[in-house]
Structure formats: structure tokens, C-alpha cells
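Read through the structure below, which is laid out as C-alpha cells, and then see the notes.
All protein chains of the complex are present and in place, except for one that has been dropped.
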């Protein structure tokens, strides 16, 4: 098995899909020779040229809007929005165009596009460069939402998203870009809608996404020592959501903690908690706890930032609260 | 007591606040002589002139962005966005500017603005003119979110929002504009963050917002005949959320159903369900049910639209499911 | 003028067809048969017809909330349109879209759009796609004077210009964005002045003269096919009806309205064609009757069509997932 960073795994997925299908192309700000703000597109520009690895003006509205037009007419664009925070500039193109065109047209169009977006805090980049906004998109029928935590998940899911005929939001965590992981030799695509149990356990289910999967695993390790066995479930895709795997786990452990980096209020944790409460109520032995960022913008100072975003300690506390 | 329509009550609130405070002004598309797309601003243009009731170009980004700039420099703008669906065009101004400026500046600015926005389906206006997007804004620390159901709530809460020193989203339901209601003679402001129990009951708590309050009350009436006593709680403001009133009610009834018009997935119902599950778990005797629109864009045909958005029957079914 | 007699007649027929279509929509709306919002194109027919006469079936258009004219001009099927406007299962969008969302991607009609300015960037994308796929397809992007103040105007045209995309941006300047006169929403008198900002040609033509529109668009389409990039064409016109059906139209004067009525593009073109001997009075009448007959048939088709099944509401969200039905 080879080992790749999360960024390399994403680049490899892009490369393979671009080789396989000449309708696939990349566009975004500084994705060309510069290689992307976080280096993700890297050498793709050298491999595929500036037509298929397109540097755009600082025009998110046009990047996404043009992707919609290109997708509707036979291409398979993979636009990049430099920071999730800038999705605010192109929401109309995502929400009112990409997501709804197929439906509004009575099924007579498809919009195969995958929007790659770095999310998350941890770089002292402050309130306009640190957000995790995935929850918004789960509330938009017509979009799929992917949020991988490991290099191999990122690779397999990105390939699936690019081959998917629907508009898909693909959220990558900036802090994960440099993390290394093994890529199975037989890895091809990982279907959207399959959760992955990152660690088996029997006392409590921790549902965690993206970077929080690692913090949940750390928490699980520490809790193990105290005799608490934690199962860590990574949904990997928020829509389609693999409710079955989550519910199975909760039916086994009877307790649930949900962890995401986005602030708690209005976050996707509420959705998961509601699904569990509705569909596995009789199995629940304790309140469901949500762990997420405090409900504040992300501050600049690193210590404040750390205080605001959820950490391993917060997960441990929540697990203890439901298991005691 | 006088009786006013919801639209009249809103207009009266605007008029009174504009009379009280000359920093308050209205701007938006066709809010002037035309009187607003739904007639809400009506004759304000005649009363206050075109400087304070400003017709804007079709430029939502500029409407909200300029409101932020005006609010930061001493005015109290009350912009109107013609349909909630068009909030997608000015998300950056709301989310990255209005909501975060105070925090990013270390508390050294305030942005007193109230964004009035019609939401909801029911007019066969199809997928781009029918959305209820309030959940997104509850996920944005720095914003307050108000969603009144009755004329007097609308009036009292709008006055409170305009006097509030923070950016506030004020969601009005199009179908409610023509509904009449009594305005208490002593009505002044209704503080943000106080839920209202629209009907007392003892068997089950139905938390409903906006137009759904009426459907919940209808359901309650029908269920009464079958011997089920329903308490209808209207949070009125989604942030600040009056958790106490909701939790008190659930502690009394031991059952909860949550109803909103927005589609279920990723909606604010998940937040409320999660709050109840976390904070009143021991009192819950049944799964919490959420009732909302199906997870699809709003279709044009009225029968399909009706099928997609939640109705009284759906609430009755959910209540029965948790009480049986 | 390079237009053949056949082409001129075809253009006249399309214009009449649109007019009759819209007049019937007025009536159906007044009769309570049409749900939702409808925005009519009466008075602006020369633009859609002039423009679409300059392109081929393989080419694309993006339309607006005021889209019936564009769709008919591009070859959209009258019966499927009428059925859609009435919300029927047989309509273009199976009753899910309605007037503001009619599309026929196979005919290159990338949809009406309920978002003002929604078309600019989609058109740029269609242009990019054509370029990358190595075809010579051109995209026409229709939009209003009001839309020229939207975010998307700026970003969409800029992108098309820097990449030399084969897109023609066609402004239907009917003087108003709902109630706001152009002089109050922008300081330029001609929307085409804005072409300068993108280093592309900008021209203004009489939008009530179908041949003038044709010629300008034809020129722009040639440039586009040659890889010379986009053009901005402004067509001055006027809508005869309110912004939407039901608009009390308090914002414009009787006088202004009457002046523009005199410039109605259809009688003007009719006069020209009869003067030129292209059409006789009798042929004109026949065309008008033919157009009404087609509408009659379309209305009958639409009225007799079934409503969509309720469960169709949950289909067509994704290509591969049907999430749930109402239980």
C-alpha cells in the first residue's frame, strides 16, 4: 500500500478522472501554475495545460455559474472555491441554479459538477477564512455533500463525486491536507452514502466528521484506558447520509455523541441527533450530546481559536457525561 | 383592540419606528411608489419620501452591503429582500460582513440593521420563489433570527428588531400577509427571545413556526375532539431561542413534535430536537417527530406544492405517532 | 440585407406566434387558469425573433423570467409550453417548473430563470463548454435593463470576455426593472456603454425593429463563431403589459405608453413586409389565423392534459436517488 497526504490523494483523484474522461476539468483562482492556494492542484496545470486547469478571475459567482452552464451542456467541471467562507459569494449559483435546475426542468437536464472547498479553522485565519458551512448545503435538496476525513476516503469519494451526475459539494479540511494515510492498492471509487466505522466500540457511539474524526479517535484511545469503549462512526457523506450505519451503532451502544467543527447551533449535528431520536429512541439510554465550535465567529488569536473549536477534551467530557 | 393584517401590522411598525427615530430608513426593490412586491411598504413612500423609502436597483448585494456600511456609521437601515430565495445573492454581506464585523473589530462597532424577507410557498411560485431558508441564519453567530406568526407578534417583534443594535433577519410569511389579527392597545415591543404558547395542552408539545403555527392550531383543534390535548409553542425568534419555554412544555407533556415549512433535512427542527434530546431527555416518553417539507425543491403545480409542504394532516399524523 | 423572403416570413410568423401566445396567456390568467407569476413579452417580440433567427438549432440560449418569447423563437414547442404554464404533467417540466423555468436542453434552450441575472454565468459556461468541446456553438444570453445591475452581469461578461467565449449578451432594455425606470437604476443611458468595461464591442439597436436586431446579432454571432469573443447588444424596447400579470402599473404615464404603442414591432414589420411585397394583406391574415389555431390546439392540449401525479413531486431531484414520499 502506498501512503499519500490528503492533498496528494485529492490531486491523484483529479488526475485520474481527468485522464479517464476529457470532459472533466478544473477551474478556480490560482489553481494553475500557482498550484492552488493550498497546493492541492499542484502540477495538474503542467500535466493538462491551462485549458483544463483554468485560472479564473476572482469571481466566485462566475466560477460556479459557468460550471453550471458547462455541466448542463456536456462537461464535468470540478471548480475550486478557495475558502468555504467565499461560498457566500456564489450561493445563488449553487442553491438556485445547480441544485434546482434538474428538478425545475422536470428531470430533463443534469448538472454533473463537483465543487471542491477547503473548510475549517486552525490556521489563525480569523472569521472570514475559517468557517465550516457544510450544514447549509444539506438543507438544499438537489445537492450532495461529501466531507472526507482520510486520504483514501478523499480519493475514493472525490472520484465518485466526479462521476456522479449530480452537483456535489466536496469539503476538504485545510488542516488535513498534510496528513498522511495509506491508499489501498485496489481503491477505486468509494460510493457516496456509505459511512465508515473508524473504530469499533460498544459503550458509546461518536459520530464525527472531517478533522473531528481524528480528535474522536484520540478521545476514544484515552477513554479506552478508563474502560470506556467508543465506536467512532464517520458518515463521510452528509447527503446521502448513511442513517443505517449510525442507527445500528447507536442500537448497539445506546448512547451517542455527535462532533463537528462547525458551531453547534444550526449545525449538522442537530440533524443527526434528530434522526437518532426519531428512529432509535427506544434504544437510547442517555441524552445525545453535541460537540462543536462555540457559537461565535472564529477568532484570530490561536489560543482563542483553539478554545472556540472543539477539541479532544471536549469529546471526552461529552462521552463521560453520557456514559456516567 | 384593533384588528390589522400581518402586512398592515408590519407597515405600522415601520411607520412608528421611522417616526420615532430618523436614523431608521427602508430600502429595497420597488418599495417606494410601487409599495413593495407584496404591498408591505404601501404608503410609506408618501409619508416619508424617497430618501427614507428608497427604491434600489436589482442589486441585493448592494442593498445589504450598503445597509452594513450605513449601520456601521450611525443609521438603522431596514432593507427588504423581495423573496428569501434572493438571499443567496447577498449571503456574503450578511454572513461575512453584517454578522462578523462587531466581533472581528473586537466589539468596537455595531450593526443595527433589520433585514425584512418574505419566505414560504403557497403561491405556485416554484423553486426559486418559495423557499424558507431561516435555518441557515441560525448557524451564523452574530445574527438574530425572528419569524413571527401573528400580526401583533410581527408588529411587536419588528419594533424590537429595529431597536436592537444587532443585525437581525426578520422572516415574514407571504401567505400570512393577508391574515388578520388583533393588536393589543398596549402593544409596544415584544422582546426577542420569548416564545409564546399559542395554545395550552397537556399531552404533547408541538413547536411550530410562522405559517405552521396556524396549521398546528388546526391540528390541535381536531385532535382535541379525539381526546388528545396539544400544546402549541411558537418560538417566535429562532435566535435567541427561548429554550426554557420549549423545555418546560416538554417536561409537562413528555412528547414533542416540531413543525416548520422548510424541508426537514438540515432544517431548524433538528436544532430544536437536539436541544430537547439533550436537555429534557429524562422527560421524553416518545421519539421526537419532525414535520416539514419533503426534501425537494418546491414544485410549481399547486397540488404538488401542497403535497410537498407540510399540512395539518401531517401534523395530526405525527402527533398520533408519538401519542399512541 | 441578406435575409431571404422565406426567412422574413418565418420571422414574421414567429413574432405573431409569440404575440398570440401571450395574448392567450393574458386571458387564461384573467380566467384564473394560470397559477403563480407570469411575465409577458408583448411588445418585445422583435428581439427574441431577430436574435434567434441569427442562430442555428445547435446553438444555445439562456432566457429570463420573461421567457415565452425566447423559447418560441428558439423553436420551443407551443403545446408543451402551454401545458407547463398550466402546470400539467405533459408540460415541458412535468408541471414542476411553470412559466419561469421552462427549458428544452435538447433544443439548446438552457432555461428561463427566476433569478434576475441568472443567465449570465450559465451562458458563459455554455460558451466555455462549446469551446472546450471544440464545437462552434454560440450562446445567446437574454437579459433585462434591470439585470444589468446584478452581480452576474459583471462576472459573467468579464469571464466570457477574457476567455473569448462565443456568447452574445442581448439586453432587452424595456426601460424598467419592475417599477424602476432605467434612469433611476443606472447612470448610463445605453446599457451597451458597459461593453467598454470588458473590452468587447457594444451596440445599441432599435429593439422594435426585428431586422435591425437580426443584423446586429448576426454580426456578433459571426464574431463569436470565429473565436473573437462576446458582444453586448442592447435592444431598446418597451413592454406593453405590466411587469407581471396583475401589476397595476402605477409607475409610468399613459402618454409614454401610447408613444411606444405606435412603435409596436409587429405592425411595423407587417407594414414593411407588405410594402416590400413579401406578404400580401391576405397572407398576413392567414398567418394570424394560423397562429391562433396553433394556440387553440395548444390550449386544448394543455387543458385536456392530466395534472401530475402527486408522487412525481419527489422525482427528478437527483439522477439516482428518490429520497422519500409523503406517508
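Going in written order, the chains are labelled A, B and C, and every chain counts its residues from 1.
FYI, a contact is a pair of C-beta atoms (placed from the backbone, for glycine too) under 8 Å apart; a residue touches a chain by one contact, two chains touch by 3 or more.
Keep in mind the model is a prediction, meaning the values are calculated, not measured.
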From C:92, C:153 or C:214, residue that would touch the chain that is not displayed:
C:153
Consider the whole complex, including the chain that is not shown, and state which of A:6, A:38 or A:86 touches that chain.
A:86
Touch with the missing chain holds, among B:13, B:44, B:87 or B:104, for B:104
For subunit C, which residues touch the unseen chain?
149-155, 158, 161-162, 184-188, 193-194, 196-200
Please give every residue of subunit B in contact with the chain that is not shown.
25, 51-52, 56-57, 59, 61-62, 64-75, 77, 92-93, 96-97, 101-110, 141-142, 144, 164-166, 240
What subunit A residues would touch the chain not displayed?
29-30, 32-34, 37, 55-59, 61, 85-86, 88-89, 123-129, 294-297, 299-304, 307-308, 314, 317
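Keep in mind that, in the parts below, only the chains that are shown with their structure count from here on.
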Could you pull out the chain whose C-alpha mean position is farthest off from that of subunit C?
A
Quick one: report the Å distance separating subunit A from subunit B, using the average Cα coordinate of each chain.
30
If you average the CA atoms of subunit A and of subunit C, how many Å lie between those two points?
40
When you check subunit C against every other chain, which residues touch at least two of them?
93, 95-97, 101, 113-115, 151, 317, 323
Which residue numbers or ranges of subunit B touch two or more of the other chains?
85-86, 88-89, 126-128, 295-297, 299
